[in-house]
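Just one protein chain is left out here, and the rest sit where they should.
Letters A, B and C mark the chains in the order given here, with residues in each chain numbered from 1 onward.
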Amino acid sequence: MLMQNFFHQIAAIYYEGKDTQNPLAYRYYNPKKLVLGKSMAEHLRIAVSLWHPYFASEQIFAPEHPSTQPTWKKQVVDQAAHQKARFTAMFEFINKLGVPFFTFQDRDIAKEGLTINDSQRNIKVAAANIAEAMAYHEIDLLWGTANLSHLRYSKGAVTNPDLEIFTQAIAQVKDALDVTHQLSGQNYLVCGGCEGYESLLNTNLKQELNQYASFLKMLVDYKYKIGFKGNLLLEPKPFEHTKHQYDFNIATVLAFLQQHGLEKEFTINVAANHTTLAEHSFPHDVAYAYANNIFGSIDCVMGDGINGWDVEHYPQHLSEIVQILYMILQRDGFKNGGFNFDTMLRSANININDMFYAHIKNIDTLAQGLLIAASLIETGETENFLRKRYQNWDCALGRSILQGQTDFEKIFQHVGQKDVTLNISNIKK
Amino acid sequence: MLMQNFFHQIAAIYYEGKDTQNPLAYRYYNPKKLVLGKSMAEHLRIAVSLWHPYFASEQIFAPEHPSTQPTWKKQVVDQAAHQKARFTAMFEFINKLGVPFFTFQDRDIAKEGLTINDSQRNIKVAAANIAEAMAYHEIDLLWGTANLSHLRYSKGAVTNPDLEIFTQAIAQVKDALDVTHQLSGQNYLVCGGCEGYESLLNTNLKQELNQYASFLKMLVDYKYKIGFKGNLLLEPKPFEHTKHQYDFNIATVLAFLQQHGLEKEFTINVAANHTTLAEHSFPHDVAYAYANNIFGSIDCVMGDGINGWDVEHYPQHLSEIVQILYMILQRDGFKNGGFNFDTMLRSANININDMFYAHIKNIDTLAQGLLIAASLIETGETENFLRKRYQNWDCALGRSILQGQTDFEKIFQHVGQKDVTLNISNIKK
Amino acid sequence: MLMQNFFHQIAAIYYEGKDTQNPLAYRYYNPKKLVLGKSMAEHLRIAVSLWHPYFASEQIFAPEHPSTQPTWKKQVVDQAAHQKARFTAMFEFINKLGVPFFTFQDRDIAKEGLTINDSQRNIKVAAANIAEAMAYHEIDLLWGTANLSHLRYSKGAVTNPDLEIFTQAIAQVKDALDVTHQLSGQNYLVCGGCEGYESLLNTNLKQELNQYASFLKMLVDYKYKIGFKGNLLLEPKPFEHTKHQYDFNIATVLAFLQQHGLEKEFTINVAANHTTLAEHSFPHDVAYAYANNIFGSIDCVMGDGINGWDVEHYPQHLSEIVQILYMILQRDGFKNGGFNFDTMLRSANININDMFYAHIKNIDTLAQGLLIAASLIETGETENFLRKRYQNWDCALGRSILQGQTDFEKIFQHVGQKDVTLNISNIKK
Partner (left out) sequence: MLMQNFFHQIAAIYYEGKDTQNPLAYRYYNPKKLVLGKSMAEHLRIAVSLWHPYFASEQIFAPEHPSTQPTWKKQVVDQAAHQKARFTAMFEFINKLGVPFFTFQDRDIAKEGLTINDSQRNIKVAAANIAEAMAYHEIDLLWGTANLSHLRYSKGAVTNPDLEIFTQAIAQVKDALDVTHQLSGQNYLVCGGCEGYESLLNTNLKQELNQYASFLKMLVDYKYKIGFKGNLLLEPKPFEHTKHQYDFNIATVLAFLQQHGLEKEFTINVAANHTTLAEHSFPHDVAYAYANNIFGSIDCVMGDGINGWDVEHYPQHLSEIVQILYMILQRDGFKNGGFNFDTMLRSANININDMFYAHIKNIDTLAQGLLIAASLIETGETENFLRKRYQNWDCALGRSILQGQTDFEKIFQHVGQKDVTLNISNIKK
């Protein structure tokens, strides 16, 4: 099964240093290089989600016209062989990039059957094939997830007004979690991509949100029941498929989890494109998640900087990556999370090398950012600056405020007694 | 003091019915007309915030060039007289519109002194003048608030890294709440307009958020201590003055309140322009606030529909107003809240009649929306449709899910036993 | 071929007046009703583009899962029958709506062959079938167009760096225009959907724009050569497929046409969603096109009002439609253009009736807008107001300015001699 022939024209990608002229080499990513006592690979925990970007896009690739297919796709002749070819190509690709993880969506690895029992059979076959490939290439599973975008979920999967659709979504998630567990996934991801509503006129918000909470509670119960050791991730998304998505941004998810006592059971998968689409920024959302003890993992896909569209290209702004890695390093790194690459091809990306160039460039951006962030940690300047900026809180009054031991009247007196001029002369930088 | 001479050319605005040709009359707003057993005035609880839009904009009006001032502003000759003229004009304007409430920001009614004690004296004088005007015109206070936009708060008021700035903000809020209490305000409003940050590199998010929480807790304590019977409102705002605002949207505020056990002490002031600026919609945010038991009041100012800017014009989309009033009617109306008008003049609005036209048109939009929403309540069609849409949850399985009495495996069995084809044949409308 | 059985459960849609409770009837659209001396049908010239929205979306409709297909699609068993079924359904649908026009894209009516000669054969067969259906139902062709979105055009069709791709695009357009001519189309539409670039680093802007101009000139030549009497339309589009589209907005197209002496040969097809996506507005772009003598026709599809996405739903804002129809009536109506409906189904639109509801509602919005616009024309108030607003230009100085017969110095003298105070006292409403 695992013949490496799909990308035969391309050798494995290695570190050659920042002055190399070879486009198929790393300038910064050197997996075993130690940074602050840990290898780059352990710091960055990079995963690639292949099926979604590359294989799911076959239909984008002019399906009615075989001659337009890239040659590496034309070899697919029947469904079973097709699936195996996908797995082979995927693991060959990840192996050549030299990164340690992959991720999957259930319907990208195995097609849906006419009944849930058919679907279960399909995904079990896929899982067996994948387990073999994982062992062969020594690649681990960062997370698995259920793709709940089937047409029957168009009015919501677990937030559907129809009880039967709800139960079908639950059954699909159960299978996806089972397979994730079987493949020793480090996380299971909940994507609420189709949870939301189109119009208030036909929607009972409280009912639908209660359905969502019931789902999450049962998911937590089931995780413990089967002994899944991984972490549960939830990924906010502001738009589409529905006009008003229930998981708009991290704060929306957090408020919801808190209301249902679930905030300790889930962490957030921060998708960079969803942060800007919701009018935040990539570093802001990582900081917000950390400040609220709910940071989990990262999806490394940017939206368009001009019109905001969710085009899912790869992160380009080094300064943002530095800020994010600085935060991650300050908290001793990812726990179960990592950086996942899961992009959509633009229609003009028809050259097979584009896949490699895009990943190499962006893995290098992460690696370069890591090196800069580590140097910021080492000098300690940023942290010292920060400590000084807030240092006048470190006094009796400051402490009494933060510990809830004073009140408006005492503070008013403090201001009034000094009879200070209310000016800006002592405003901090 | 209360001579009515600023708008002498304009008579009081009355209801003349939808076919009137008089631009200075109401087509729909008939304050005493009963709708579902309550008067229109009681349903809509309309307030006008005059100082902010009209008087604060004097400096926009080419300050260095007196000849460009509208005549009704030129009468201001000295500071004390200036203030009285503002109050006289304001209450005359509200009285002519025939609406029951006004709102205020502290720095719009009394200027800041060089010390907090000066400022307190200034606002007490203003409050005495206002109390007189309120009694004369029988106009009540919907809410008061502290305008924390002074330059010293540019890096945060209660979230400032400088303890002294924090205490100055507290002292100002104390005065604003005292005056609101004295004038029997039905609410006190917290605007976090300058709470946020510019750069993660100089910001300790957790520290600043803890400062914010300390402020809110002391505010609640002080409210109870002085016996203020009103409601505490919090108004989300996604942008400006800071790049990343701490009160981005309702969900952000809610998550924050929940973390600090404050979610029962505050309700939300939904500002329509802030809902769209945060990529939600006006009806969505009202629905979201209601679904989370945190709806309070409404600010009736729209953003620009094309570029999203916060231009604060008045609501124009009847269909949105209908949806909002339908929700309000379903919950038996506002508790302490109401519809507040608080707009910025566009630079081209230089005709004094524009102020009347704008308010009349938009009060009429609310009134028309109320009549349509009431008819939806009366026919019951919308509610019946909604009940039917979710009715297959009303069975043993549905109840067991919502009550947390079942699990993934039983639901999988339910789906599997039926061996249903996973299709869309029974998808609900 | 033309059995009417696809929508057998739905009768033809008729005018029943604004108080009807029948959702499958018109409230305002009464095709034969005379408005300002012309029938509603003649004023509005409504077209429906069926293939694109309904049939092209088959693959969106869970293609791998036949049971999810709406029943009216399941009847398709082979390619030839499939095509006939499409035409039958389309013309039945248009006929039931009672509107006079249809529009088509070449690749939606006939699939591409392996060679241009194959493709030509396919489209000729389709055209023959369509001609028969047009005659049977008395429905005319508003416009035809070539869909240049094949993968080989992903780096541009006529702006492709590859000469061979350019020639293939030309060949395809020739066929599309030939068929449009054969079917007596009133316009031929040029959509520059894939003309643009991704990166300046690999793009020669001048070369590509020259290619585009060469294409348009040859198109004009060919139009005259074959005696096509219709009008050539060009449709601006700000985004996608490429990041920077060459036909961003009307102004961009106009500047380009003027540079190549083509501004008299083309008029603009204003697509409402493209106007807002480019940060203009629907009425603005119609006004801009008229002011520049380049207005042609309208595509009636709105973008999302919150995130701006190009979701292509139907126009909902009556006030905008009124403004547009007012402009059209002022210029004695469309010449060759009309209102075309060409929407994408949202994934939740799975009920066949949704197609009818959407069209009925929006045809009614046009009809209601027409009635209001006509009343504005009849009273003449708007026009009188406008004339008065500019009337002080009607003097010697005003005329000398507009006729280019004065200069800066004389005008300065005019201002200086009066020694006027530069104030706002006489600013116009």
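Simple rule for what comes next: a residue touches a chain if its C-beta (ideal position, glycine included) is under 8 Å from a C-beta of that chain, and two chains touch if they have at least 3 such contacts.
Keep in mind the model is a prediction, meaning the values are calculated, not measured.
Note that of C:13, C:133, C:232 or C:254, the residue touching the chain absent from this view is C:254.
Of C:152, C:241, C:313 or C:359, it is C:152 that touches the chain left out of the display.
Contact with the chain not shown here comes from a single listed residue; of B:221, B:304 or B:409, that residue is B:304. With the whole complex as reference, residues 112-117, 119, 150-152, 154-155, 160-168, 170-171, 173-174, 200-207, 209-211, 214, 217-219, 221-222, 225, 238-239, 244, 248-249, 251-252, 254-255, 258-259, 277-281, 283-284, 287-288, 290-292, 323, 327, 382, 385-386, 389-390, 392-393, 395, 397-398, 401-402, 404, 406-409, 411-412, 414-416, 419-424, 426-429 of subunit C touch the missing chain.
The chain not displayed touches subunit B at residues 59, 61-65, 67-68, 111-112, 114, 150-152, 154-155, 198, 238-243, 277, 304, 306-309, 346-348, 350.
Listed for subunit A, the residues touching the missing chain in the whole complex are 62, 65, 67-68, 276, 279-281, 305-307, 316-317, 319, 350-351, 421-425, 427, 429.
Keep this in mind: only the chains that are shown with their structure count from here on.
Looking at contacts between chains, the pair that accounts for the most C-beta pairs is A-B.
With centres set at the average Cα position, the gap from subunit A to subunit B is 36 Å.
The set of subunit A residues that touch two or more partner chains comprises 112, 114, 150-152, 154-155, 238-239, 277.
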